[in-house]
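Quick one: this structure, given as structure tokens, is what I'll be asking you about.
Note that one protein chain is taken out, while the other chains of the complex remain in position.
Letters are used for the chains, namely A, B, C, D and E, taken in the order the chains are written, and counting of residues starts over at 1 for each.
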Amino acid sequence: MKEQSVRDLTVGHQVLGFFLVKHKELEWFRDRTRGQFLTLVLMDRTGEILARVWEEAPDLAQTFAEGDVVKIQGQVEEYRDRRQITVERLRLAQPGEYALEDFLPSTEREVGAMWRMLERAIEELKNPHLQALCRAVFGDEEFLDHFRRAPAARRVHHAYLGGLLEHVAELLVMARPLCRLYPDIDRDLLTAGILLHDIGKVRELTHEREFTYSDAGRLVGHVLLSDEMLMAHLAPLDDFPEELALRLRHMVLSHHGRYEWGSPRRPKTLEACALHYLDNLVAQVNRFQQLISRRPDRTKPWTEYDTLLRRYLYAGREELSVEEEGQAE
Amino acid sequence: MKEQSVRDLTVGHQVLGFFLVKHKELEWFRDRTRGQFLTLVLMDRTGEILARVWEEAPDLAQTFAEGDVVKIQGQVEEYRDRRQITVERLRLAQPGEYALEDFLPSTEREVGAMWRMLERAIEELKNPHLQALCRAVFGDEEFLDHFRRAPAARRVHHAYLGGLLEHVAELLVMARPLCRLYPDIDRDLLTAGILLHDIGKVRELTHEREFTYSDAGRLVGHVLLSDEMLMAHLAPLDDFPEELALRLRHMVLSHHGRYEWGSPRRPKTLEACALHYLDNLVAQVNRFQQLISRRPDRTKPWTEYDTLLRRYLYAGREELSVEEEGQAE
Amino acid sequence: MKEQSVRDLTVGHQVLGFFLVKHKELEWFRDRTRGQFLTLVLMDRTGEILARVWEEAPDLAQTFAEGDVVKIQGQVEEYRDRRQITVERLRLAQPGEYALEDFLPSTEREVGAMWRMLERAIEELKNPHLQALCRAVFGDEEFLDHFRRAPAARRVHHAYLGGLLEHVAELLVMARPLCRLYPDIDRDLLTAGILLHDIGKVRELTHEREFTYSDAGRLVGHVLLSDEMLMAHLAPLDDFPEELALRLRHMVLSHHGRYEWGSPRRPKTLEACALHYLDNLVAQVNRFQQLISRRPDRTKPWTEYDTLLRRYLYAGREELSVEEEGQAE
Amino acid sequence: MKEQSVRDLTVGHQVLGFFLVKHKELEWFRDRTRGQFLTLVLMDRTGEILARVWEEAPDLAQTFAEGDVVKIQGQVEEYRDRRQITVERLRLAQPGEYALEDFLPSTEREVGAMWRMLERAIEELKNPHLQALCRAVFGDEEFLDHFRRAPAARRVHHAYLGGLLEHVAELLVMARPLCRLYPDIDRDLLTAGILLHDIGKVRELTHEREFTYSDAGRLVGHVLLSDEMLMAHLAPLDDFPEELALRLRHMVLSHHGRYEWGSPRRPKTLEACALHYLDNLVAQVNRFQQLISRRPDRTKPWTEYDTLLRRYLYAGREELSVEEEGQAE
Amino acid sequence: MKEQSVRDLTVGHQVLGFFLVKHKELEWFRDRTRGQFLTLVLMDRTGEILARVWEEAPDLAQTFAEGDVVKIQGQVEEYRDRRQITVERLRLAQPGEYALEDFLPSTEREVGAMWRMLERAIEELKNPHLQALCRAVFGDEEFLDHFRRAPAARRVHHAYLGGLLEHVAELLVMARPLCRLYPDIDRDLLTAGILLHDIGKVRELTHEREFTYSDAGRLVGHVLLSDEMLMAHLAPLDDFPEELALRLRHMVLSHHGRYEWGSPRRPKTLEACALHYLDNLVAQVNRFQQLISRRPDRTKPWTEYDTLLRRYLYAGREELSVEEEGQAE
Partner (left out) sequence: MKEQSVRDLTVGHQVLGFFLVKHKELEWFRDRTRGQFLTLVLMDRTGEILARVWEEAPDLAQTFAEGDVVKIQGQVEEYRDRRQITVERLRLAQPGEYALEDFLPSTEREVGAMWRMLERAIEELKNPHLQALCRAVFGDEEFLDHFRRAPAARRVHHAYLGGLLEHVAELLVMARPLCRLYPDIDRDLLTAGILLHDIGKVRELTHEREFTYSDAGRLVGHVLLSDEMLMAHLAPLDDFPEELALRLRHMVLSHHGRYEWGSPRRPKTLEACALHYLDNLVAQVNRFQQLISRRPDRTKPWTEYDTLLRRYLYAGREELSVEEEGQAE
């Protein structure tokens, strides 16, 4: 783990550590006789910070590119009410010096435990066809390596490394009591739908140094990429029942629920209905939780305006929890 | 329990039993010299059936009204591909002869068990203010009598006696794992929101002999009626924290989630978000389950077109479940 | 070709010929002592007509089913301002006595000529990958047999046998001048997109005795079925360029243009844009042309209200064409 | 009244007077050796202006906060086509030196006269229940003090001190001829609805130093706050007819007219219909009038683009009025 | 005025009077040996009623057509809970025997008084150009004859003879206090806009025997027809100021307010804003008033479901007015 994280840098202190260069730009001093300085946006998994190199910027700028990790020594100052690093020394980091995970936001849950939950869900499938299919999909090591690291979305919810795995694990947790309440739901089918509905996300988003859409992500989209991968894995399973394939495919294709949300189908089976509304529940609660807990100014009761939700969220003025009081007794 | 239910009447057999008169109409024979006959729609909790009285209809028609329970003797015949009772004898039922529950659809779960789940949820509240409030609301016997019998909606979901209680109980079940996944959710607040968000439904719908909207239901609506009842119970609780009241009220007012669904507010807190999406999940799965399991012709893989969902639902051609196979081994 | 078509039957005349039974129902006379009569809806490719059998209906009803072709002898009468056949004789038709095409609406263009236009378009493809792909798809005889007979839609446009082929041929005709106006459009790619975008319709709609959706049509839909078929044919083409496959797939997935029209993607390339708007143009003009030319009462200047377009269409009061005048001179 | 108002400051002249500090920020000179300067946004009821303090800014910045009123001496200059004050002297104003009304936009009508119109409307109510209710609401001095000063909205219409009172008075004026045209409208009920529909605005908006939403404003909203206040005042009125309360409450809850405008109910009574469309008329005309008369550059015939209305408004090129001509004769 | 109106016919009594034939149809007795009977829908301005001629129907049917006025003698009976006339005698009415106004719904206000209000509004115009224009438009006797009789709409509001005139007069009444409240509104321009905005309705709707759209009504619409008539009258007025013409035309073109309501422009001037919202107010209040006061069963507190408003309207259970009580004292 990195020693100094962006979130903890405080004005007036020294900084010495590794950061990912998100943005790099040479700018002219207004007095052009003074030449150019360098403006950087540095990031790690805890946030972003502005940095400036005032001396010998043009030469230094040649030695690294956006996306590189650099080692920085400097001073944290304040500029227009925000923190800014005045960089004194900067060099390109060596591959062995850092772990890329430190520079992108990651799940706070344990990846191993979540993965074991998925494995157990596959093992518990009673329908041999669905089990064979899921084993085939999750038996592909290259896929699995991506799947366990991928975020579930670029921005809105679970937008961090491991977010996809976390999202699927949460769905498995929530599906269990729902199946008990509604025994008409075919539990194996719902489980398989949960496991497979988002597999195309490993191809929709690249998540090496930042989360962006691939060409296939924009031109085809994860819903259809999931469908394609599903069909590729179904092809060699000769005796997979046709109707079962249709129902499973329908779940993948309808899990966004509404045409206007880019869903090519709307749910028409009980399991597709359950998958869509579970997905929606878990994604939205995660989204609210992230917006509230990561709001820039935690002293304020309201978040900033969220342009996608078109509203401010309320974090609250006072602690709600009365458990402490209880414990005090 | 009634002996003969509408669902089980078969063509060619005798019928003798009690039914609720949903509709009653005297019609002229086309050959007017033959006078008038009587067309009835009879119902019980399992369905509706057409019935006709060909003899002495005008006199008989005087002896009962729509909404009454009558005792019928007759013959089940077929008319235009549907069953129809040719009534031979008919008389008004006496109050002690029947239980009204037999004539309206009811929950299939046990009311006592569901109610105990609510009681336990109230007991387990750690926040004394929320607990005091919930005890006040659910301590009102007259309200409670309505609450335990009310349907959760007129048509769409949980539209049967006890449906409201069932709906709330299901939310409590689903909220538990969600709170474990997201500890930032204030569990007491979410629980109180679940318990209180729909209390206005006991005033929105009348559920004596059919489910219809009351004047207050149409002019004010259950969201605002719940809010009104909540405030009435808050008024005497002097030290109830103001912010807590605001957050609770916000959950009630935003639980429909979107303006276009008649929600005066949209969720702005984590608990309001959780309540809305839990509510949506449980209501929609119930709706799909009802539409599929109660479709008129269970031999068909597709339901009839649902004009609200604007789609056909797929019940499936083959049994999915392979558990039986497994058990057979 | 059939001798007497529904469109030409006139009140007061005899009818003797073959018709498809669209609907069949035994009804009681109101005076039940008179027993039952038989109500039929008969159809051929020119329209539908009501028919009734008054004598020995129950026995006759055993001898044929909905969807069968029957031979009828009877009298055309008028009932409530509409034509109705009083059937005197009726028997099931023998397989060799009729051609099914006579009983479903069909394209009025020559299927052979349209098919040659498609063949030529494939031959003229300069891109060898696209040509190989199209040859593979259209080289499948079983598929081809369906493709040449399929309607393009259940109701809205080109809703007749051969309609799908006609629709594709029209697109090829319109694409040519557009490619001349906009040379940036890759002509081969647009041609391939036109040929392949609707191939899934052969699996979406059944068109044996009436046009209805298959299970796969409802649960997956023709856009995704086309995509599935495209990928199945791409799989064995090892050196098919990846980007080309992506662009082609994008055209198929975006040809409906808007999310709310069930399109999982919206056009993002020049060729996808061209395909969508060409498709829209040709489909809508066909739709208007059908609604106007097949309106029930051709003496009226306005069609009946179309609930999908939510408007009346204007056929006009006077002949517009002045060519005749010109020729008369 | 203030002597120098923002609207009248002209480049090249001295300024000496009181202004409210809307925004305050210390900025570094680019040549950091020069230290920091102070950027201010000053406002009064006629507008806003930028100001800068170049000398000893950090010390001065300690002496006042955003929201304070300060006394300024300086020079009006031009910077990037806009006016800017170079501040020479600045001190915190003493409470007795200014009237807060001078620093927020206010109604241009006479508050006393408008208030008397409301009083008369209450007196003229013939229905004793409605009169008692209105007297109770408007007899609360603390409420009244707020009500007479509150704006009717944060931005869109009547967004100035006294705007709420003005809005209600305008509705009373317009309701009178409408009631004459449509005698089926219950005049007392409409009058009471006008008086009470927006009372919650005194709790939705704070209007001390700027117009912003309170927590209750965002979490509950003025429609529901009005409803809450209405019910609190109804509670002690024992014999208030139930149906009358329902109709009045319905008017409050439906006065926004449409779900998508945050209205929990849509109008279902004649009086609710009248209230909504009167409200809409008066609010929109006020909005247009404000946008046109307060447009920044009054020499231009078009306003700037209004992002809420999504259009430019036309003020006109030439004076329309010909009355002057008439008077000149 | 007619002696017997449809509204007042009661079961068991004789009827003798004139009615308009809205619908006419010969039907076979089910026992075809009995031949045909005649089913009629008769109407006058107060409503519609079913009528049947059992004897010698085919001959009688030759003597009149739909749209004719006939004189009827017969008996009012009850059939399926509704009134029905059994006709004993029927003959075509002579032109001099009836006034067409008696058979179509008409305004209940005095046409002469309303027309004088329009004349006065024109006289009071101070702008000579606007006055000249309005005099030209309303000086056309043929137009005026239509204008005074036309309904303002086919169904929704003011859908009766004289409704257009009534609608315009109501707008004039409501505009006056609005102009006093907002002196920035150019009163002459608003008045002219009110007078002219709907003149195209005389060509959009035919109102001879029922209210239906003309070809121009459907293909062009009243907004554009008004615009056309306005421009035709502007053409000869040489010195009419260009900007004034533009502003007036803009009011006509934007008076529907929203694109989705078929408005080619949205209001961009103060007067266009005022016209649209006044128009909306008066039209909607009239619509509610009609739906409530003309509901079929006046004993019920709710109207039937209105499919355009998508709601039930509440007429109320008890009389609201307490004036009577007051008078009783």
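Observations, loosely collected:
One rule holds in what follows: a contact is a pair of C-beta atoms (placed from the backbone, for glycine too) under 8 Å apart; a residue touches a chain by one contact, two chains touch by 3 or more.
All of these numbers come straight from a predicted model, not from anything done at the bench.
Considering the whole complex, the hidden chain is in touch with A, C, D, E. Contact with the omitted chain, checked across D:211, D:288 or D:314, is made by D:314. Listed here are the chain D residues that touch the chain not shown: 29-30, 79-81, 301-302, 312, 314, 317. The set of chain E residues touching the chain not shown comprises 215-216, 218-221, 223-224, 227-228, 231, 235, 243, 246-247, 249-250, 253, 259-265, 268-269.
Within chain A, the residues in touch with the undisplayed chain are 25, 27-28, 30, 215, 218-219.
The criterion applied here is as follows: only the chains that are shown with their structure count from here on.
Chains that count as touching both chain D and chain E, per the definition above, are B. Superposing the C-alpha atoms of chain B onto those of chain E requires a rotation of 120 degrees, given to the nearest 5.
Computed from the mean C-alpha positions, the centre of chain A lies at a distance of 47 Å from the centre of chain C. Separating the centre of chain A from that of chain E, both taken as means of CA atoms, is a distance of 61 Å. For chain B, residues that reach two or more other chains under the stated contact definition are 30, 215, 218-219, 243, 247, 250, 268-269, 312, 314, 317.
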